[in-house]
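Complex shown without one protein chain; remaining protein chains in place.
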Amino acid sequence: MIYNIPFYTVIIIIALGLYIVAFKRNLLKIAMGITIIQSGVNLFLITLGYREDALAPIFTHLPKDTIIPEGMVLPIPQALTLTSIVIGVAVLALILSFIIMIYKEYGTIDTYQMRRLKE
Amino acid sequence: MRKLLALVFFFIFCGFLVFSVFELHTFGNPPSDMDDYIISNAQNETGANNAVTSVVFDYRGYDTLGEATVLFTAIAGVMILFRKGGKHEE
Partner (left out) sequence: MKNEGLSPIVQTITSLLFPLTLIFAFYIILFGHVTPGGGFQGGAVGASAVVMIIVAFGAKHIHEKMNHDTMSIFESTGALVFILTGLIGLLVASTFLSNFLIGEFIFGKIPAWGSNPGILNSGGILPILNIAVGMKVIAGLSAVVLLMALAMEDKKK
């Protein structure tokens, strides 16, 4: 009996990502923190739909003694997680493009020094 | 001083997250009325063996159209940022 340990794991992952976004100076580390928060949210969506001792909801070569609605994992949270992963990839592509353009303009990726280069 | 205030708010937010886990269902058995209908009737109505693909493209196909639009917009934004126009100053 697992007793809600995956939900506490999700809280630890989101707290780590939020600490990195709030307290670090390097722009690449902030981008990594945003990706860690997205991974934590995807994990939470998948663990909402788990049934104990159940199989994947695919009917090709299923073992013959499976009860059809109650012996399978729920398919709807998996569809929502797929959409969330693709949106995470799109956001990461735009963030990295902005970091490349900032590096070409200012010559540094330290956020404490970028506040003073206003001229 | 600012770092201390930021740490206090960070711990308040983590407290919200922990107190919301106590309201969720237990880990093994979720409430599932809609998913039982989808698993029982996906082969007759869509003709596919894969219940996850039939949810993504047939029962919720409009969300997949929106997600394809988001991917298209992000790639168009990257292509605009890296355009080599040169400095046309006349």
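Every chain is named by a letter (A and B) in the order it is written, and numbering of its residues begins at 1.
By our rule, a residue touches a chain if its C-beta (ideal position, glycine included) is under 8 Å from a C-beta of that chain, and two chains touch if they have at least 3 such contacts.
Everything quoted here is computed from the prediction, not taken from an experiment.
J.: List the neighbours, among the chains on screen, of the chain that has been left out.
T.: Output: missing chain touches A, B.
J.: Please identify which residue in A:32, A:54, A:86 or A:109 touches the non-displayed chain.
T.: Missing-chain contact among the listed residues: A:86.
J.: On chain A, where is the contact patch with the chain that was removed from view?
T.: 56, 58-64, 66, 68, 82, 85-86, 89, 93, 96-97, 100, 103-104
J.: By the contact definition given up top, give the residues of chain B that touch the hidden chain.
T.: 43-50, 52-54, 56-58, 61-62, 64-65, 68, 71-72, 75, 78-79, 82
One rule holds in what follows: only the chains that are shown with their structure count from here on.
J.: Would you pull the chain B residues touching chain A in the complex into a rising list?
T.: Residues 3, 6, 10, 13-14, 17-18, 21, 24, 26-30, 32, 34-36, 38-40, 43, 49-52, 55-56, 60, 63-64, 67, 70-71, 73-75, 77-78, 81-82 of chain B touch chain A in their complex.
J.: Can you name the residues of chain A that touch chain B in the complex?
T.: Its residues touching chain B are 2-8, 11, 14-15, 18-19, 22-23, 47-52, 57-60, 68-70, 72, 74-76, 78-79, 82-83, 86-87, 89-91, 93-94, 97-98, 101.
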